[in-house]
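Every protein chain but one is kept in place in this view of the complex.
Labels run A, B and C following the written order; every chain starts at residue 1.
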Amino acid sequence: MEMNTNIALVLVLAPFLGFLINVFFGKSLGKWLSGIIGTFSVVVSFIATAYFFSGISAQPEGIHISLFDWIQISNFNVDFGFQLDQLSILWLLFVTGIGSLIHLYSISYMHDDENMHQFFAYLNLFIFFMITLVIGSNLLVMFIGWEGVGLCSYLLIGFWHKNQEYNDAAKKAFIMNRIGDLGLLVGIFILGNLFSTVDFTTLKTAITTAPDYNDFWVAVAALALFIGACGKSAQIPLYTWLPDAMAGPTPVSALIHAATMVTAGIFMITRLNFLFDLTPSVQSIIAIVGAVTALVAATIGLVQNDIKKVLAYSTVSQLGLMFLALGLGAYEVAVFHVITHAFFKACLFLGSGSVIHALHGEQDMRNMGGLKKAMPITFVTMLVASLAISGVPLFSGFFSKDEVLLVAFHHNIPLWIVASIASIMTAFYMFRLMFLTFFQEFRGTSAQKHHLHESPSLITIPLIVLAILATIGGLISLPGNSWLNGYLTPVLPKLANAEHHLGTTEYILMAIAVIGGLVGIGIAYAKYIKQNTVPTEDAEITGFSKVLYNKYYVDEFYEAIFVKPINVLSRFFRDTIETALSALVFGFGKVTNEISYQGKKIQNGSIGLYLFVFVLGLCAIVSYLFLAQ
Amino acid sequence: MSTILIIFCVLAAITLSTAFLTIFSKNPIHSAIYLVICFFSIAGHYLLLNSQFLAIVHIIVYSGAIMILFLFTIMLMNLNEEREVHRPRITRLGAIVSFCLICLVLIAIFINSKPIVGEYVTTGEDYQSIKVLGKILLNEYMVPFEFASILLLVAMIGTVLLSKKEKLQK
Amino acid sequence: MNNILNHIGIENYIFLSVILFCIGVFGVLYRRNAIIVFMSIEIMLNAVNLLFVAFSTYHQDAQGQVFVFFSMAVAAAEVAVGLAILVSIFRNLGSITIDNLKNLKG
Partner (left out) sequence: MNVSLILIILLVGAFATYLAGDKLASKMALFFGLAAAGASIVLLNHYNLGENISFINQWITQPNISFALKADGLSMAMLLLTTALTPIIIFSSFGNQYKKSKSFYALILFMSFAMAGTFLASDGLLYYIFWELSLIPIYFIALIWGNGDTEERKKAVVKFFIYTLAGSLFMLVAFVYMYQQAGSLLLEDLYKLNLSATEQLWIFLAFFLAYAIKIPLIPFHTWQANVYQKAPTVGTMLLSGIMLKMGLYSVIRWQLPLAPLAAKEYMYIFIGLGIAGVIYGSIVALRQKDLKKLLAYSSLAHVGLIAAGTYTLTLDGLRGAVLQMIAHGFVVVGLFYVAEIIFRRYETRAIAEMGGIRPQSPKFTSMFLILVLASVALPSTFNFVGEFTVLYSLSQINIWFAVLGGTTIILGAYYMLKMFQHAMLGETNSKIFADVTFNEGLTLVLIIGVLFFFGMYPKPITDLITPSLEEILTQINRIN
């Protein structure tokens, strides 16, 4: 076991070491070396993960490593420990894997930035925290990672810190995450109070064996944890930070805001599946929230013109689908979709990054077009990824999304309809993006046109790898013969009893999904290739599409009901209450002063009066002493 | 009624009446004269109580020194006629009220206290002759005695300083 | 030796000195002339002295008389200083009516 502990430490600490090197020596190392160290440290983690992955089949109950006592609470101790089981290793694999690719990509992408070493430091720190999140053996160690990734997200969104709008976006992301974090903390508190443990393994034993747990409080705990997941995984009502988070450099969007961090909520719920299984009411809330998020985000995505915003809303929408699956108890399906989504969404983001890179920062699709010839590799890889996300058969997205829809159909038809509409919209807006970006004529300035070029190989290699993964990723869980389900059985005990048979219904549903996807693509084709429409200018957008374009005014709504009142309250407190309280305190002084001033008048210097009062006082004292006896 | 009691009553009557007259005389000179008589009657009380030394000292200090001082002062200020403006009525009323009050309170207290009067014991020891007092004063009360002299010295110096005419400051 | 108090009774002395004391108090309150006020104070002092002597006899103890002796010394000093002050006040203000002495007022 000693060996395992060491390797686990290497797994966790390699990115941290990379972070430290980049923070302290990054500037003197130079851009290349700093990038290479950053990438290498993640690759080391990946290799360590691969080591554990290869050995996991021999240890179905997973590896548990306890390092030291961390926090002591009266009814339990929290130790700083790691838990490497099927679920966390799977997560680590794609976190470090995609992480390595994106690091590689960033070496080229960020090469022009003066603070590249900082960028790599933050990325490494992010990987470190993400690993901590996944690997933690209890809720609190997970919480370190949970908040840590939020911090890195804050740092990376605000990476270009000279722009206060980006800083606002970063702050917004952090604070919205923190709202969720409070939920998570409350969930932890309740679980701690109920079961006297926050360790996953003992919690599972406690919950599954406890004869009389309190239904209500378990549900509240689950709901609170779900709020935490909402914050991190950008679900309604806490999703608005994710589109704004696109202010960060594109590799960040790919790594943090598409592939890894935002799936933390799904990870947590999957991790605590035994808890959520006990609370059907919360599960239905999760499912509904997921479905509604999927639909709402998809509708907003329909009309966005910023290439990264489209992808962002698509991410929110896909996360919604994952939550739908979680809510229906199909954790393995959610995990499957997380993995395929990580592949194709990372690929899409990196592709869009490649495009933006080529156009020197241009993100508006109305100023793109016709890039197919100039950037063939980017085009092909993005096309593959788009096909995958749209659910075109044989690509990975087809399998995972289809399973989500299948599960939804089996449990709840309305949810299935909502999810299907969302997927059709997904197909539409993805191809809208593809057509607007790569087809027709170039609509940008001539200066940009001259500089159009395919990105360097450091950018294209990760794209190609991810495109391949996006194509074949579905193989890990083919319908009827799922490797993934078998792999996850120790973590998700329900799977052992679940039957996977493919009947007529399933094939019909598959067909519906495929047709839906193709219809979506078709509409996009008709509109943007056949009619050659280009989205109108901001000012000319009217009607419902204006509402959509402005994201249902949710930001404005939050601003009006939360931010503004708090600020007004703050000003009221600062100017009125504070002054009043202060005046009250000073009032005591003033009253004393006034009494003294009035009392001074008695001291008028008339000896006669003094003597008179003196005699009266004497009488009073004497008679008191006498009467008191 | 024994002779001694009659003497006491007479002396007491003189004491109280001259005390009253001291306060009510309009002319300060008269007040001073009445006060001298009052002091003499008090000295009489002392004699009645068989403390000859104190009686003598009392007459010397009060009737002699202090009253002479008063009279000198009065003459120095030329206060031989009434120049005093009467106090407002409310003040006089207040004075009378507090007089009655304090009388009432004190007397009530003495009346209501446990009676201390019983058999008056006589040890027969000499305790108040000049000889005994002198011994006590210069043995037991040696230090206070010396302090009393210092006090008198200080008072003398203070008096001289106070009554010396200040040089006009220019 | 016959105790004088057997003839008079200590309570008579107490009443006498109380009344004398009250007369003193009354004088202090009633009169405005500082000299008379002073005299009243002397009356009060004497009332107390008288009581001391009476109790000295009552207890057959010389302590009371010693105290009277000291009290006389203090009274002499007090009168000397007090009258000196009065003289200088008179010199400055031309009057010794105590209502005029309001310089202590804050």
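Convention: a contact is a pair of C-beta atoms (placed from the backbone, for glycine too) under 8 Å apart; a residue touches a chain by one contact, two chains touch by 3 or more.
Model, not experiment: these values are computed from the prediction.
The missing chain, though absent from the view, touches A when the full complex is examined. Among A:His64, A:His111 or A:Lys171, only A:Lys171 touches the chain left out of the display. Only one residue in the set A:Ser41, A:Ser100 or A:Gln118 touches the chain that does not appear here, and it is A:Gln118. For the chain missing from the display, the contacting residue among A:Ala14, A:Ile190 or A:Ile307 is A:Ile190, taking the whole complex into account. When the missing chain is restored to the complex, the residue among A:Phe46, A:Phe80, A:Tyr105 or A:Tyr487 that touches it is A:Phe80.
Touching the missing chain, out of A:Phe53, A:Trp70, A:Phe442 or A:Tyr558, is residue A:Trp70. Within the complete assembly, A:Gly148 is the residue of A:Gly148, A:Gly248, A:Pro462 or A:Gly520 that touches the hidden chain.
The missing chain lies against subunit A, touching residues 23, 68-74, 80, 118, 140, 143-144, 146-148, 151, 154, 158, 161-162, 164, 167-168, 171, 174-175, 178-179, 181-182, 185-186, 189-190, 192-193, 220, 566-567, 569-571, 573-574, 578, 581-582, 584-586, 589.
Assume only the chains that are shown with their structure count from here on.
Taking the CA centroid of subunit B as reference, the farthest chain centroid is that of A.
Set against one another, A-B and B-C show the most C-beta pairs in contact at B-C. Inter-chain centre distance (subunit A to subunit C, centres taken as mean C-alpha positions): 95 Å.
A separation of 100 Å divides the Cα centre of subunit A from that of subunit B. Centre-to-centre spacing of subunit B and subunit C amounts to 5 Å, using the average Cα coordinate of each chain. Counting partner chains per residue, subunit B shows two or more touched chains at residues 87, 91, 94-95, 98, 102, 106. Across the assembly, subunit C contributes 25, 29, 32, 99 as residues in contact with two or more other chains.
In the complex of the two chains, the subunit C residues touching subunit A come out as 25, 28-29, 32, 98-99, 101-106.
By the touch criterion stated above, subunit C contacts subunit B in their complex at residues 1-16, 18-27, 29-33, 35-36, 38-40, 42-43, 46, 49-50, 53-54, 56-58, 60-63, 65-66, 68-70, 72-81, 83-88, 90-91, 95-97, 99. The residues of subunit A lying in touch with subunit B in their complex are 608, 612, 615-616, 618-619, 622-623, 626.
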